[in-house]
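What follows is a set of notes on a single structure, which appears directly below.
Heads up, one of the protein chains got dropped from this complex, but the rest are sitting where they should.
For chain A:
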Amino acid sequence: MATNRTGTAQRPNGATQGKICQFKLVLLGESAVGKSSLVLRFVKGQFHEYQESTIGAAFLTQTICLDDTTVKFEIWDTAGQERYHSLAPMYYRGAQAAIVVYDITNQDTFGRAKTWVKELQRQASPTIVIALAGNKQDLANKRMVEYEEAQTYADENGLLFMETSAKTAMNVNDIFLAIAKKLPKNEQTTGQGGSAQGRRLAEGDAGAKTAGNCCK
């Protein structure tokens, strides 16, 4: 465990220098389902009851260790309101992973999550790893979306699926870890690709600009 924490890159002999992988991950889902809360829990281990709404998008990074590999997530947390939809392609374009979040106490948000999955399957990179997160598991007594229903849907569509709670931290690290495991780790071995990754997004963004489809 401890070695995992310190990371392979710091092993004294240097012989088994671990790989460092960077992945761009995007969070999508209806507003107020807990996207920002999941990220905040994952990145800072915090939870705010009154997490402010996200306008546009927010960006955060977090690194986790997986066996010999250091996985750095570059996370784009997007705005949930339907009107901000047109901004989304700018963020999921070029993303290797996506977490589509819904609120287990609200059936509509599950419907919206399905729409996001469809859009990703159509528009995003064909190799994108998609995870479905049923958030607010701590409110299970007010559940409106059955676990089995979501699990079946996830199986049919080849999605990772977990019920999470940003409030109690349940399954939060696990879902990111599961994504990291599923991501291919042979191609991206960039040591200092921070800005490269950013550039990829920004190029997509430039495309979006000329197409003029931002904020529509």
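What we mean here is this: a residue touches a chain if its C-beta (ideal position, glycine included) is under 8 Å from a C-beta of that chain, and two chains touch if they have at least 3 such contacts; residues count from 1.
Note that contacts and distances are computed from a predicted model.
Q: Looking at UniProt, which of "magnesium-protoporphyrin IX monomethyl ester (oxidative) cyclase", "TBC domain-containing protein kinase-like protein", "Origin of replication complex subunit 5 isoform X1" or "Cytoplasmic tRNA 2-thiolation protein 2" names the chain we cannot see?
A: "TBC domain-containing protein kinase-like protein"
Q: Identify the residue among A:S53, A:Q123 or A:T152 that touches the chain left out of the display.
A: A:S53
Q: Determine and list the chain A residues touching the chain excluded from the picture.
A: Residues touching the hidden chain, for chain A, are 31-32, 49-53, 55-61, 74, 77, 79-81, 83-84, 86, 90, 105, 108, 136, 138-139, 142, 167, 194-195, 197-199, 202-203, 205-206, 209-210, 212-216.
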